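Note that this complex is displayed minus one protein chain, with the remaining chains in position.
Order of writing sets the labels: A and B. Residues in every chain begin at 1.
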Amino acid sequence: ADWKFNNGLPEGRSESQQLDQFAADVAELTEGRVNIDVFHGGSLNLKNEDVVRWLPQGAVEMGLVWANYLGRDAPALNAVLVQGSVGSPEELITVLPEIQEIYAEELAEWGIVPAGYMALPLLQASIFCKGEPVRTLDDLRTKKLRVWSGDQVETFTKLGVAAQIVGQTELYVALQTGVVDCAVYPALFAHTISLHEVTDYASYLYPVAGVPYVLGVSAGAWEDLSDADRAAITTAADRVWERTNAYEAAEENEMAARAKLEEQGLEFLEPFSDEDRAAFLEAASATWAELAEEAGGNAPAYRQRMLDALGR
Amino acid sequence: MAEPRLVRLARHLERGVTPICQALALLGAVAGSAIVGLIGASVAMRHIANAPFRFTEELVGLLMTAAFFLVLPLVTLKSEHVQVRILLNALPERIAWVVTGLAALFGIIFCAWLFWLSIPWFEFAFARTIKTEVARLLLWPWMALLPVSMILTALAFAIRGAVRD
């Protein structure tokens, strides 16, 4: 079988290289019976946000499914974890197995088979600002902040911060000209949109609730395979998880990314104070409850399972 | 020579459909004005009240989509579309006349096909009461414009195909 795999991430990202390795493993394990062609950078023109539309209907056989893209079509999946749901990298690692279970249950109803998962690197969200240093919520309240999702707007609004969503393609110019003064962004990926060119200071605020990517297979394509080939794909996908579910270098990578940004002229300030970070997490927790309630369906139950896993 | 019955029927139909298409296009113009007002208000809110609307981007997108589907039947009825006429101009008049009829048929097929595809697409959103991500606006009323517009546009193609003057 010749399969297409839609990957919206740019080719240069380490995730994309993981997917290339996955395709190579599948070809080897199935002895060439299943060939997966990975298309990077969204070059098939399929939108990440539409994945529960095109994948079950079989526009392509595989695609990267990420719950954060699904706030419109599958709000229950999106509400499993929101930004600020976890207070530390350790907490995130704790809930990863439970998240995978929930995804597998929920995606079955959409006609998507999770062949396996790919972990995000541990990301730390910092507040990047231009002009003046910002490292307290009080400072931030006098600024216009760019965020990337609806739940972040809710959370920052609760904290009295004027937050707005600015699209990825408009962010650079928006910061350059001052439409927004600050942006929430992980230092690890800041270079991808040249953030250091349009901001001067950064300060760490919270750990990103980086839910894993699902290596999704269209249910129809999955059923057409032999048991042996299915097992081979699962094995290759498990290897992706093993390779990516490793966090020893996380702190080192973060520090290296920060050092690189400093080299390029950006100043990394002290993190936000413990009180400020606690206030953020508290606001986020309230947003999470509201969002799960609003999404309805299984969403409140999923949130409860997350809380149980967190021991809260 | 008396006009064929089909042409007379089409003219009749055109008289009936034109005001509907014009009314929809007018609504489209209202949507266009709303985009301007919304952006103005949003920019003002950001600078005066330091509280930008969170829904501007989504609502502007929906209004723009609505404006297009609302105005498309009239644009088709009045033949205001961009066309390639090189081939047509090179053909003998009688053949060109036939080809123009074929073109209308192709137009009808396109609209009918898109209409057909939009039904399950609409049902998907309707059954799940899908909303926009940030403003939580219900999507299906906006999406319903697509199939409606396709029916009227197909009708407009048919009228233009029958009344070729």
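Simple rule for what comes next: contacts are C-beta pairs under 8 Å (C-beta built on N, C-alpha and C of every residue); 3 or more make two chains touch, one makes a residue touch a chain.
Methods note: contacts and distances are computed from a predicted model.
Visitor: Among "TRAP transporter large permease protein", "nitrate reductase (quinone)", "FAD-binding protein" or "ATP-GRASP peptide maturase of grasp-with-spasm system", find the name that the UniProt record gives to the complex chain excluded from display.
Guide: UniProt protein name of the non-displayed chain: "TRAP transporter large permease protein".
Visitor: Just to verify: which one of A:3, A:22 or A:39 makes contact with the chain not shown?
Guide: Answering carefully, the residue with contact to the hidden chain is A:39.
Visitor: Write down which of A:27, A:193, A:269 or A:307 is the residue touching the left-out chain.
Guide: Within the whole complex, the residue contacting the unshown chain is A:193.
Visitor: Name every residue on chain A in touch with the hidden partner chain.
Guide: These residues touch the chain not displayed: 4, 10-12, 37, 39-47, 50, 53-54, 57-60, 166-170, 172-174, 177-179, 191-194, 197-198.
Visitor: Which residues does chain B use to touch the chain missing from this display?
Guide: On the chain B side, contact with the omitted chain comes from 25-26, 28-29, 31-33, 35-36, 38-40, 42-43, 47, 57, 60-62, 64-65, 67-68, 71-72, 74-76, 78, 80-88, 99-100, 102-104, 106-107, 109-111, 113-114, 117-118, 120-121, 143, 146, 157.
Quick note on the criterion: only the chains that are shown with their structure count from here on.
Visitor: For chain A and chain B, what's the span in angstrom between their mean Cα positions?
Guide: Those two chain centres are 37 Å apart.
Visitor: What residues of chain A sit close enough to touch chain B in their complex?
Guide: Chain A residues touching chain B: 53, 71-73, 75, 144, 149-150, 153, 162, 164-165, 167, 294.
Visitor: Considering the complex alone, what residue numbers of chain B touch chain A?
Guide: Touch list, chain B to chain A: 46, 50-52, 54, 57, 121, 124, 128, 130-134, 136, 139.
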